[in-house]
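Of the protein chains in this complex, all but one are displayed in their positions.
So that you can tell them apart, the chains are marked A, B, C and D in the order they are listed, and the count of residues begins at 1 in each.
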Amino acid sequence: MKDYRLKEGLNACINCGTCTAICPAAEFYRYDPRRIVDIVQSKDDEEIEKLLKSDTIWYCGECMSCVTRCPRKNAAGLIIMSLRNLSIELGYFIESEKGRQQYLLTKDLCSNVLDYGYCVYPRRFDYAGHPEAGRVWEWEEKHLDDLFERLGGNLDGKGTGAMRRIPQEDLDQLKAIFDITGATARMENVRKAGEKKAAEWGLTEEEFIAKIYTDSDPKHLNH
Amino acid sequence: MIYEGKQKIWSDYQKEIPDDHYFYVRSCIRQSFFPASEATFLDITRNKLGKDIFETEHHTTCGGIAYHSDTIPQETVMTIIARQFALMAKNGYENYVCSCITSFGLYCETMETWREYPELEAKIRENLWKSCKLEFAKPKFLIHASDLIYKYRNQIAAQAVRKLVNVHTGEPLKVVEHIGCHYSKMFPSKGVGGAEYPYVLVGMVEAWGGEIVDYPERRHCCGFGFRQYFIKGNRGYSLSNTHKKFESMEPFKPDLIITNCPGCPYFLDRWQYVIAESTGKTYGQDGHGIPALTYEEVAGLVMGYDPWDLGLQTHQVGVEPLLDKMGVPYDPSKKYLGKNGKDIGEPLPCACLK
Amino acid sequence: MTPLLYLLAIQAADPEVIDRIPSGYSHFVIPFTVGITFMLCWIGVGCVRLLAAIPKADRIKFWKSLLIPKTIVKNLRDLFGDCLFHVKIWMRKPLLGYMHSAIAFGWFMLIVLGHIEVALFVPARLNVTRGGLFYPIFYRYFVWVNPGHTTLRGSFFFFLMDFFLLYVLSGIALAVFKRFRSIVLGMRHTTKPSLADRIALYSLWLIFPLRLLAESFTADLSGGSFLTVGVNHFWHFLFGDKLWFTPCWWAYSICLGLFFAAMPFSRYMHILTEVLWILLRNAGIQPNHPRKGVAEAEIYACSSCGLCLDACPMNVQKKNLKYSSVYFIRFLRRHNEKKINAIADKCLMCDKCHALCPVGVDAPALRRAQRATVNDTLPYDYSYLPLAVPGSILAGETTATLGTLRGGTGASLGDASGGAERSEAVERPKVLPGTVSNNKVLYFAGCMTHLTPRIIKSVEKVFKEAGVEYEFADRDGGICCGRPLMLAGKAEAASKVIEANKKLIEGSGCGTLVLSCPICYKIFKEEYHLEGIKVVHYTQFINELIASGKLKVEKSEKKIVYHDPCELGRGCGVYFEPRAALDQVGTLVKAAKEYDESVCCGGSLGSLTLDTRDRAKISESSLENLLAGDPETIVTACPLCLKTFSEAVSNSRLPIKNVAVKDFAEVFCR
Amino acid sequence: MKNNILIIGGGPAGLEASAQLQRMGYNVILIEKSPKLGGHLAKWDRLFPDSVQAEEVLGRLLKGAEGVKCFTDTDVRAINRLDKSYNVRLTNGITVLSDAVLVASGFDLFDAVKKEEYGYGIYDQVMTNADLEAYFKSGSDRRIEKPGKIGFAHCVGSRDEKSGCRSCSKVCCATAVKQAIEMKQAFPDAEVFCFYMDLRLFGRHYEDIYLKAQKEYGVRFIRGRVAEVSENYDGTLLVKAEDTVAGKPLKVTLDLLVLMAGMRPSASGKAIGDLLEMSVEEDGYFAVRSGIAAGQRSPIPGIFLAGAATGPKTLPETLADARAAAMEVDRYLTEIFPDAKNYKQLVRERW
Partner (left out) sequence: MVDFGFGLVPSSRINLDLFDREKYEKLVAMEPDAKICMACGSCTAVCTAGQFTPTSLREAIEDVFNAKDDKALEALKACQLCGKCSMVCPRGINTRHLILSITKVYSKK
C-alpha cells in the first residue's frame, strides 16, 4: 500500500483507545477505529482484505477528531481514507452496503465538480431527496434565482460572486486534472462496478440508486 | 471553569495573520446555503474596514467534499489546490483566505504533506503544469476567513451599533461556539487558540459583548461526516451526533450558536428541525430552537445590518426571539420577500418547531 | 415365635413369677408413657406425611418392594447390619463400631428379651390395655420372683438380661469417654450437639446406669443374675435391709420419658427413621427434592454420628467443619435456607461422606438437589448445540446453511466492527462422519483433558503402541459431558449437552468409547445410555490391553502410589483395574487412605464456592496422604487430579524429594 | 584523601550519595536550588507500595547526610574545567574547586496544563498526583469535599509523543494505585476508577497493592487512556475514554479527576548540563557512559550522574543508583584521579 496518508497516519499504535473514545462513528455505529489501526498494523492480509470488503471502513465521518488525541501521532481518519481508496481501487467496495454508496457519491459529487466546478450545487440539492433541509428549503428551492438575487449571490451569473457560473476554460482544467490524476479512471471503475452489481441484482440504474440511497441495515447500529 | 487557564492556552496558540491583501476563495456549501454570509464578509472587510480582498471568477471548488467522500484521489485534490494557489500567485497575492473549513483543513494538510514529502510536491507541480499550464506556487499565509474576522473583531466592535447583550435584562447573551472539525483538530497550531479551546470565535463573542458558555460536547463534530449525510441511509449518524450536542448544551440555555464552518450552521439548524418534527423535542425557549448563525451573520447583526439582508430567513430555526433579545429592529412582513419587495411566497409552517 | 413362648409358659407347673403389684401400674411409669406416646405419635404422623409426599408411582413401588423376596432379604440384612450391628462402622473403626452396636444392639436385645420374659411369665400383661406399653419395660418392678420355683429357663433369661445390660453399659461408658477423648475411638472431630441432642444424650447416658440401679435395688424381689444380684448385695451391704427403690424407678422412667420426648428433635430419631429410610432406599426411590419426600426420611435417618466430619477433605481446615454433611442435614431439618445453600455450594462432591456413612445417607445427592432448587431455573441457551439435526450436522453441512441464512454478510462484516461485537457463530461442533466401524474405538478426551495435553499425548502413544485403531472424538475440542452442569444442579441443561454429545457419539458408529476423564466417565456411564457402545475408562481399557498382551509392559522397582480419583473410585467403583495395570509396571505402595477412603485432591468441580486457597490446603493434605508410603511417583487417572497434584507438589511446603506426578497413561508409554 | 566532591541536587539521590561519600571520608559539598532539601520526596505524603511516610524516609536520608556542607537556595553559575578538576562558581558567591561532580538533578513533574484536553487549570475538579499528595499532607483542598466518583488518569505526560514524552515514567501506575486506595480509605463510599493503558506494576509488592485495590477497595480499572475531559453544568466532569477491553467508547461523570503527571527531565538540571556541555538523549535525560555497565558515569570524565537525572526511577532505584554513583566516584578518585601522569590514558581505558 503506497499511500501518503498511510505513511503519515500510521505509527506503531499502542491501543490506548483515545481515538475510539471521542469518535462520532464509534458511538453510533458498530465501529472501533482503534481496532482498524490494529488490524492494518497487524499486516494480516486476510484480515485486511476482509476489512476492505466490509462495511466497517465506511462508517468514519472523516471529522479527524482522532488526529488531535492520538498520543502516538497516528491518524485513524487518514488510515481509513487510504483503506477506502484501496477498497475502491480493488473493487471491494461494491461488496458491502455502505461501500456501495460510493457509486452514488462518485456519480453525484464528481459530476457536480466537473459540470459546475462546485462540490455542492443548489439546483441539484432537491427537497424531495432532502426532506431534512426543511420547509425553508422547500421554499428556497422554488425561488433560487430570486433568493440569490436578494441575498447578494450570483447564481449562474457571470463574474465573481456566490454560485457564479465558472468559466468553461476552468472547468476544462478541472477535467484535465481529473484525467491525469486518476480521478476519471476511478469514476469509471466505480461506475462499472456499480453497473455490474445492478445487473447482477437485475435492477435498473434508477432502482439501484434508489436502493443504495436508502438501504440501511440495522446491523450497522448498536442494538 | 477557570478562565485564566484558558487565557494561558490562548496565549500559546496565536498565529500570524496579515492585516491586508488577501486572495479570497469561496465555500461550496456556504455559497449554496448562506450566500449572504460570504457577501457580508466581503462587505465588512472591503467596505467597512477597507481591506483588499481579491476574488477571481476562475477559482473553483477545492474538491474537499468530493475528496472526503472518497470519490477522488488525494493527488487530484492536491492538484486542484495547487491550481487555486497558482491563481493566487498569478494575481499577485501571497495571502490566501478561504471561506470553507474543509478547504482550510485540506490546504493545511496538503502543505504539510508537501513539506514532508517533497517528491509528492514535485509530482503535483508536474500535474499542474500538464493539466493547466500554471506555475506552481504556495501561499505565504494561509488563513481561514474566520481568522480574519477574529483579527478585525475589535475594529468591528468599534463600528458596532449594538452588543451581544439582552437589551431587556442587560445581561450578555449566552453564546455557544461551534468550530469546524477541520479548523484545528488536525493541526492545532494552525488554529487561533489551538484545538481544545479555540479562541477564534470566543474572541469575537467576547469582543462583541457576549458571554461564551462551554458545554461538555463543545468539541464534537456536528455529524456532517460527508458520506454520512449525503446518503439518506446514513443520516441517522449525522442526526444523532447533533442530537448529542444539543442534549449536552441544553442545561446551559444558550441564546445563540456561532459557527465558523460551512456545514455546521446548516446541520445545527436543520437537525433541530428534524428532532423537533420527529420527536417533538425543542431546545430553545417556548418551543423555539436555538439559532445557529455564521460568524458573519453575528458580525452583521452587531454592525446593524438588516437581518433579512444577512439571510437569517434561510435558517429553519426562527431568529426572531434572538433579534428581540438583542433589540434588532426588523420588519416581519419583509422576511420572505425577494429583491425590491418581490413577493415570492413563504415557507410552509413547521408542525412543531416554532 | 410368640405362640411358642406362650406354650412354654403354659408348660410351667408353678408360676416362676408372680405379679407383685396386682394392678400392674405405678405412677412412676407416667413420664415414660407420656414420652414414648408422644414420640410414637410424632413418628406415626411423620411417616404418613412423608409417604404422602412421595410421588404416587414411588409409593406404589415402595409397597411392592416390601413383597419382593430379594428386597426383603436385603432389608433384613441392612436393618440388622446397619441399624443394630453397625457393620459399616465396625469395618472401619472397630472400637467405635463396638460402641454403636453395644448401645443399639444391646438395647434392642433388652427390649426384645424383656418382652419375651413378659410373654413367658406374665403373658397377659402384653395386652396394651393392661399396661402393655410400659409393663415389659418396667417388668422387674412389677414382678416378684417365686422363690423355690426358679428354673433354668428363668435363670437363663435373668442372665441374658444382665448380660445385655452390661453390654449396653460398656457402650455407654465408651460413649461418655468418646465425648471427651474421641480420637481414641478414631474420630478427630465429633458433631457439635444441639440442645435437644444434649437432653437426649444425657438422658441416654443416664438411662442404663439408672436401670442398673433400679433393677439392682429390686433384684432381691424380682430376681436377677450376676450383675443385678451382685450389685443388690452390694446395696444391702451398704444400706442394710431396707432398700427404698421407688425413686430409682422414677428416675429411670423420667430419663426414658425425657429421652423419647426429646428424640424427635434430636439426632436419636434416626434410631427409628433409619428403618424407614432403609426400606425406601432399598425400594430404589430417589429423592428429587433436598428435603421433601424420600429426602425427609433420609435426612431424619442421619444419626449425626459425625463420621462424615473426618471423612470430609475440606475439614483439613477447622473453619470448614460447618460445611460437613452432618450439619447440612441438621440445617435441612431446620429449614435454614441460607445456611443450607452455603453448605450445599461449598461441598466438593467427592462422595466420601456418602461412602462412609453408616446409614448410607447420600448427602452429595441432597446437595445436588438443593443446588437444583436454585440453579436449575437459571437461564441458558444451548441452541448452538446440534440437537435436533441428525446426520448432516456431523458433516458440518448446517454450518454452511446457517451462514447463508445470515445473509452471507458474516464474512464481509469484518472484526473491526468493535471488539465487543461478538462475531457470528464461530463453528459448529463436529465429529467425524460415520466412518468408524463397530469394533473401533472412539477416544473422548473431554474439556479438562484438553488442558492437560500430556494425557492426550500419552493415551495416543499407548493406543499406537498397542495397535488400537481409534478415532479422536474431540481433537479440536468438543462439547462438555454435562457432569459439571449436573453437579451444579442444572440437570435440565445437562440433559441438553448429553443429548448433543450422544448424537455425535452414536453417529460416529464406534463400538467402544474410551474416556480419560473420570468426570466424563461417570456421566457417560450413568446417564448417556449409549446403545451398543461399551463405555470404558482408559484405566480399564489399558488394563485390558495389558491383560490381553496387546500392550507390552515391563515391571520395575519404582514405587508408585495410586490416587483414586473421586469420580472414578467412589463414583464408579473402579478401584481394581488401575491398580492391576500399575502393578505390572511398578511396585505399588499404599497411601494412608485409599480406595473409598481416598482423599479428594481439592481440584474437584463439585464445589461451587470453595476458593483457591482453601483448595490448596486440601491438595496439600491429599498429597500428604499419598506420600505415606514414600513413593517415587504419584499416579492418578484424572486430568483435574493431575493438574492439582502437579501444582501441589511444586507449591507444597512438605519436605518432598523428587516425587513425580504422572498421569496413568504416561506410566505406560515408553 | 580529602577530595572535594560537588553534588548538585539535594533530593534523595543527592542526599544518599552525600551520605555515602562523606562516610568514605570525602569532602562533600551539596547544593540545592530550592530553599529545602528533599526534592519531590519532601512534597509527598506516603510512598508505595507499603505506604511508608515520606517524611520518615526523608528524615533518615537527612540524618545520614548530617555533616555534609550544604547550600540551599543555590544554583551553579559557571563551571570551568581545569586540568582534571572543576572550578564551580555558585550563585551564592562561593567558588568550589571540585575533583568530581555528581549531578543528581532529578526530574520535573510533567506540567499537566500541557495536556489541554484534560483541562487541568481550566476545569475546577481536575487535579494532579502532586496536588493530591499535598492534600494528603495538609488535609485540605478546595477540590475535595466529599467526592462520590473519583478518576485517576494514568500516563499524563508519559507514553505520549504529542506531549514530547514517549517514555514511561515508571512510578505513576503504582502511585495511582496507592492514591486510589488512599482515596477509598478517606472516602469509603466513593467509586474509584483508574484509566490505564498498561498497568506497569513490576516491583516487589506492587502487584499486591493492585490486587488489594481491586479486592478490598473495589477500585475499577479501565483499560483505555482518557481522551477528553469536559465540565458539566453542575461543575462535575464528563470523562471520555474507550474501554478497550470491551471495545466501546465510554463516559463517566466524575467529581474529581486526578492526573498522574509523569516525570520529565529537570529543566534546571538541563541548564547545568548545558554549562557542562553534557549530552542528553532524545528523551531529554542525560546520556550515560553505558546504560548497563556504567549507568552513573557521564561521558565527561569526573562528572557523575545519579537518580532520575538519567531517566525515570523509583525511590529505591534512585537510592541504589546514588550508592552506586558514590562507589563510582570513589573508584575514580582512587584509581584514576591520583595518577596525574597517566591521567589521560587511564581515563581512556577506564572511564
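Note that contacts are C-beta pairs under 8 Å (C-beta built on N, C-alpha and C of every residue); 3 or more make two chains touch, one makes a residue touch a chain.
Just so it is clear, the structure is predicted and the values come from calculations on it, not from any experiment.
When the full complex is examined, the chain removed from view is found to touch A, B, C, D.
From the options D:Y135, D:F152 or D:F193, the residue with contact to the chain not on display is D:F193. In the complete complex, the residue from A:G91, A:P131, A:P167 or A:G182 that touches the missing chain is A:P131.
Here one chain is not drawn; of C:L227, C:V468, C:A488 or C:A581, the residue touching it is C:A488. Which of B:M1, B:A122, B:V161 or B:A351 touches the hidden chain is settled by the complete complex: it is B:A351.
Among B:R125, B:K138, B:R153 or B:K232, only B:K232 touches the chain left out of the display.
Listed here are the chain D residues that touch the chain not shown: 191, 193, 211, 214-215, 218, 220, 223, 243, 245-246, 248-253. Within the entire complex, the positions of chain C that touch the omitted partner chain are 345, 374-375, 378-382, 384-385, 418, 420, 422-423, 425-429, 447-448, 450-451, 476-480, 482, 484-485, 488, 490, 493, 497, 603, 605, 608-613, 640, 643. Listed here are the chain A residues that touch the chain not shown: 26-28, 30, 131-132, 214, 216, 221-223.
What we mean here is this: only the chains that are shown with their structure count from here on.
With centres taken as mean Cα positions, chain D sits 65 Å from chain C. Rounded to a whole number, the gap between the C-alpha centres of chain A and chain B is 21 angstrom.
Measuring from the averaged C-alpha position of chain A to that of chain D gives a distance of 49 Å.
Touching of two or more other chains is recorded for residues 117, 228, 244, 247-248 of chain D. Residue positions of chain B touching 2 or more other chains: 195-196, 219. Chain A makes touch with chain B in their complex at residues 3-5, 7-8, 22, 24-25, 27-29, 58-65, 67-68, 75, 81, 84-85, 88, 97-98, 101-102, 104-106, 108-110, 112-113, 117-122, 125, 129, 132-140, 142-143, 146-153, 158-164, 166-167, 169-171, 173-174, 176-183, 186-187, 190, 212-216, 221. Residues 1-2, 4-6, 8-9, 194-197, 214-219, 251-252 of chain B touch chain D in their complex. Contact residues on chain B toward chain A in their complex (touch as defined above): 26, 28-33, 35-36, 38-40, 55-61, 63-66, 68-76, 79-80, 83, 105, 113, 116-117, 120, 127, 130-132, 181-182, 185-186, 188, 195-196, 219-221, 223-228, 230-241, 244, 269-271, 273-274, 309, 311, 313-316, 336-339, 342, 344-350.
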